[in-house]
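Please find one structure pasted underneath; my questions will follow.
The block that comes next holds subunit A.
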Amino acid sequence: MTLSAYLPIALMFLLVVGFAGISMVLSRSLAPHNPTPEKLDPYECGIVPLQEPLQRFPVKFYLVAMLFVIFDIEIVFLFAWAARFVDLGWYGVAAVGIFTLLLIETLVYVWKRGALDWNVQHRARYRRVVAVDAAKEAA
Partner candidate 1 sequence: MTRDAALSHDALAEQFPAAEFGESYGQRIVRVPRKDLVAFVAAARDIGFRMFIDVCGVDYLRRSPRFEVVIELLSLEPPSRLRILVGVPGDDPSLPSITGVFAGADFYERETYDMFGIVFEGHPDLTRILLPDDWEGHPLRKDAPVGAVPVQFKGSNQAT
Partner candidate 2 sequence: MSRPSAPPNILTAVLGKAVGWARTRSMWPASFGLACCAIEMMATGAAHNDLARFGMEVFRASPRQADLMIVAGRVSQKMAPVLRQVYDQMAEPKWVISMGACASTGGMFNNYALVQGVDQVVPVDVYVPGCPPGPQGLIHGILTLQNRISAGEYAVR
C-alpha cells in the first residue's frame, strides 16, 4: 500500500482537526466571556437552588448507563464487519451472528431480572385501571 493510499485519510484528519480548532479559537476570541456567580449556579427553573445537588444518585441511573455502554459498543464492533461484509460472505455472517446472539442473551437476562422497568406502581388506583380493562376484555 503506497503512501498515497493514506492521503485521503490524512486530508480528512486535517480537515476535522482544522475545523474544530478554528471554530474553538474564533468563538473563544470573538464571543464575550463573562462568568458571573449566577451563571455558575445550577439552573433550577429560575429558583435559586436551595441546597447542593444530590451527590449520590440512586443506583438505577448507573445501571441504565452501563447497559447503554454494553449495547453501544456492540454496534461499534459491527462497523468493522459492515465495512467488508460482502467479501466475508457467510463465514462473516455466522461470526457476527454468534456475537449478536450472545448479546441478545444478556438482553433477555437483564429484561427478566427487571433492571429495565422503572415503573414502580404502589398505588391501587393504577392497578384498578388495568383491572377494569382486563375485566372488560374478559366480559
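Criterion: contacts are C-beta pairs under 8 Å (C-beta built on N, C-alpha and C of every residue); 3 or more make two chains touch, one makes a residue touch a chain; residues count from 1.
Candidate selection criterion: all candidates are chains of the complex that A comes from, given by their letters.
Keep in mind it's a predicted model, so treat the numbers as computed, not measured.
Trainee: Could you sort through 1 or 2 and say which touches subunit A in this complex?
Mentor: 2
Trainee: If you look only at subunit A, which of its residues touch candidate 2 in the complex?
Mentor: On the subunit A side, the touching residues are 30-34, 36, 38-39, 41, 43, 46-48.
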